[in-house]
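My questions will all concern the structure given below.
Left out: one protein chain. Kept in place: all the others.
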Amino acid sequence: MTDDAPLLDVENLWVRFRTRTGMFDAVRGLSFTLGRERLGIVGESGSGKSMTGRAMLRLIRPPGMIEADRLEVHGEDILALPEKRMRALRGGRISMIMQDPKFSLNPVMTVGQQLIEALRAHERVSPSVARERALATLDEVAIREPERVLGLYPHEVSGGMGQRIMIAMMLLPDPEILVADEPTSALDVSVQLQVLEIIDKLVRDRGMGLMFISHDLNLVARFCDRIMIMYAGRIVETCKASDLARARHPYTLGLLNSVPDLEHPRDRLEVLQRDPAWREAPSVSART
Amino acid sequence: MSALEIENLDVWFGTGAERTRAVRDVSLSVATGESFGLVGESGSGKSTILRAVAGLVPTWSGRMTVAGETLGKTRSKAFYSKVQMVFQDPYGSLHPRQTVDRVLSEAMQLHGVRDIDARMGRLLDDVGLGAGFRFRFPHQLSGGQRQRVAIARALACKPQILLLDEPTSALDVSVQAEILNLLVDLRREHGLTYVMVSHDLGIVGHLSERIAVMKEGALVEVLGVDEMRRLEAQSPYTRHLLESSIRSIR
Partner (left out) sequence: MSTLQSVRHWLLTEEPTSRRQARLAAWYKAWLTLRGNTLAMLGLAVLIFLILAAIFAPLLATHDPFAQDLGARLLEPGEDGHIFGTDSLGRDIYSRLLYGARISLYIVALVVMVAPLVGLIMGTVAGYAGGWLDVVLMRITDIFLAFPRLILALAFVAALGAGIENAVLAISLTAWPPYARIARAETLTIRNSDYIHAIRLQGAGPLRIVTRHIWPLCISSLVIRVTLDMAGIILTAAGLGFLGLGAQPPSPEWGAMISEGRQYILDSWWVATIPGLAIFSISLAFNLLGDGLRDMLDPKEDT
């Protein structure tokens, strides 16, 4: 496994659910790779972006099924791994932060207990060493008074702080890949930027790969290196973030134009006309 | 005569030592036919002001006047025919067991509308829903469609003032655009006064003429949308908010 190998290698990923009315395909033939970069995945609800993130950690339970020609985390084929090895991977190699810390932090455990548990699940360290590492990571996410915060319960911290704690928790075991599923959507605008800066710094400092899932195209453009736009389980366009203004697919343009812009007022916002052809067109590959 | 006048409004929750002041001594006024925006982060009290006007908050002090009528502890029938509200969460604003028809006809019934069937068709058309939606249940509607029904319900009695509590924040971006366009159209067609709450400066800038900025229950400043677009704000907090909002790349 050389360092040139992509951190995530996905080819022809399908995520399907068997429902009463037939088979539902949430992700339909996705292909992309992730290196030590920031990849943004943008889509609306139902586009399959969250399912893609979960598939990377094999977090999809039956009746959901993951199928792919290739699904590798730094060379290891996820689909073939036994669950025990998968558990080591989750957190150890690839981590995920979710939208709302109110729902992703355990409400009956203190912050310290959760952080230490996260670390000790992956490394054999004594509780005191774990505590030291936890304090150090809390410091990295710009939490002042980390000792005090270790003893707090999730409901006693603000949204922004909770999200930073979540980031600390997920980065403690030193994974290589971070999947962030709408990490700032539940936060206030001024806190959003702060949290994004922290994620950015950590990802850069540790040389990690970041998969940033969001519905906010502008946010992703500012923050990521490369962008994938998803619609109906497929990728409709992929481009470098700096090239977003020159996007060509009508869906991408529609998404860009439908957001009201404070500095450039318009009488009417452009309404996306969904073309059924977009659903049928084959997925664009985002492999590099 | 202004549509809405608020003087020294205080809203609190809880009693005694646990009392939290959600709104602190806020005064503002909205002219008839104006579109007024209320912006702030979570906990700023912006939604609470709307709810206080609507009569959904029991503990408040100060003076509120709507279309000339001073508001007391409870709201009168006349008030409800002048002021209506559209709520934030489309998934919670419709009764899960009632069809669109039931929701709208009950609203019309309560306001004493006679020709319910005839008006029903026009209401649905006004909000961009066809007659085929009339007998659907909420779980058969998308988020955008539910919000249209909520708007139709608010319009059932031909109100003068619409209180909009983050009506698009739970919707997809493309659906949001449709609803915002709809709100602009409806205001023009019916000469409505809007008081709209949002945390998103882009949306508020699109829809409002004057904007009040709230922070932690207090009113920071009121500015016109042009000033906002030029990023000219008096208060450092407003400037901070403007800088934080992500600007479009186009």
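The chains carry the letters A and B, assigned in the order they are written, with residues numbered from 1 in each.
Here, a contact is a pair of C-beta atoms (placed from the backbone, for glycine too) under 8 Å apart; a residue touches a chain by one contact, two chains touch by 3 or more.
Note that this is a predicted model, so its numbers are computed, not measured.
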Exercise. When the whole complex is taken into account, which chains on show are touched by the absent chain?
Worked result: B
Seminar exercise, completed: Where B:Asp10, B:Asp25, B:Glu69 or B:Asp89 are the choices, the one touching the absent chain is B:Asp89
Seminar exercise, completed: Contacting the left-out chain: of B:Asp25, B:Asp101 or B:Glu209, that is B:Asp101
Exercise. Please identify, in ascending order, the residues of subunit B that touch the omitted chain?
Worked result: 54-56, 77, 80, 84-85, 87-89, 91-97, 99, 101-102, 106-107, 110-111, 132-137, 139-140, 150, 153, 156-157
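The working rule: only the chains that are shown with their structure count from here on.
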Problem set entry | Averaged-CA centre spacing for the pair subunit B and subunit A, given as whole angstrom | 33
Exercise. Hey, which residues of subunit B end up touching subunit A in the complex?
Worked result: 41-42, 143, 172-174, 176-178, 180-181, 184, 199, 201-203, 205-206, 228-229, 231, 240-242, 244-250
Problem set entry | Complex interface listing, subunit A residues touching subunit B | 44-45, 159, 188-190, 192-193, 215-219, 221-222, 244-245, 254-272
